[in-house]
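In this view, the complex is presented without one of its protein chains, the others remaining in place.
Moving on, here comes chain A:
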């Protein structure tokens, strides 16, 4: 049907004589109209589902969060909103739990991200060699990525158990006293970071590997002609060659780190999880958000924490931009 109507002009048939306004002509015009509508409209129709769903379930909630954060809302009576202006923010500013959660989020973020990306870089370098069983090693490094936060956190919680955990047992065999991984602040943060590192190192390594394989070989040839050692080639050719991927992974890991929730929650085993340990020693902003909303039933305060997390993210990116600009000015 559509085929015949549009084929007519395409086939180059001369237009009918002027005195004969045939049905064929109107059909052709309608066909042309439909065709134009299709050409103009279809692309928007194709991208629309993404934007509709995003607007409804991501953008609108994000904006509405700021509105809720200016109100008192209780979990039991979600439709009753009492205007309190900036009270929630003032309270949050004066709340030591907020500053504690902020500090924990930053420290766990650093402990988990920096080693993770450095190890991923090394792993990608190794995977980039020509070797037997390269597919096996790639899939093996991706196995943790297939494991859910919940399952991974449960296993590592047992491995880090104080009394019978494998780590303390191994430490004991070399004469080191057992560590209380949950109750002490820094051990707990290290243990939680270990879960994050385990899950994401292989994934990041594959991103780096893809970028490394796209580096033209002649850059390496030029470097080795200049007498660069393998290490110098790595620092002067490989790392600059995958710079944009490194930035990409830093951005992704930073976003992930500010949102950290499941690992500390499960590591705390039950009631201790939401508060991030008995003394909040590993409570992150994500946990605080949940505690305010779904344990203390204060949705307004919860929204305030969410908004604070968003500001933190923006701040991190502004700082990163500034560093980048300063660097490019100095070099």
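Basically, a contact is a pair of C-beta atoms (placed from the backbone, for glycine too) under 8 Å apart; a residue touches a chain by one contact, two chains touch by 3 or more; residues count from 1.
Definition applied: contacts and distances are computed from a predicted model.
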Quiz item: Name the chain not shown, per its UniProt record: "Potassium-transporting ATPase KdpC subunit", "Peptidoglycan-associated protein", "Carbohydrate ABC transporter permease" or "Phosphate-specific transport system accessory protein PhoU"?
Solution: "Carbohydrate ABC transporter permease"
Quiz item: Which of A:84, A:154 or A:239 touches the chain that is not shown?
Solution: A:154
Practice problem: Touching the absent chain in the whole complex: find that residue among A:33, A:53 or A:222. | Solution: A:53
Quiz item: Out of A:86, A:110 or A:126, which touches the unshown chain?
Solution: A:126
Quiz item: Contacts of chain A with the missing chain: which residues?
Solution: 2-7, 10, 34-35, 38-40, 42-44, 46-47, 49-51, 53-54, 57-62, 64-65, 68, 78, 122-123, 126-131, 135-152, 154-159, 163-166, 169, 172, 198, 202-203, 206-207, 209-218, 220, 233, 238, 241-242, 244-245, 248, 251, 255, 258-259, 261-262, 265-266, 269-271, 273, 286, 289-290, 293-294, 299, 302-303, 306-307, 309-310, 313
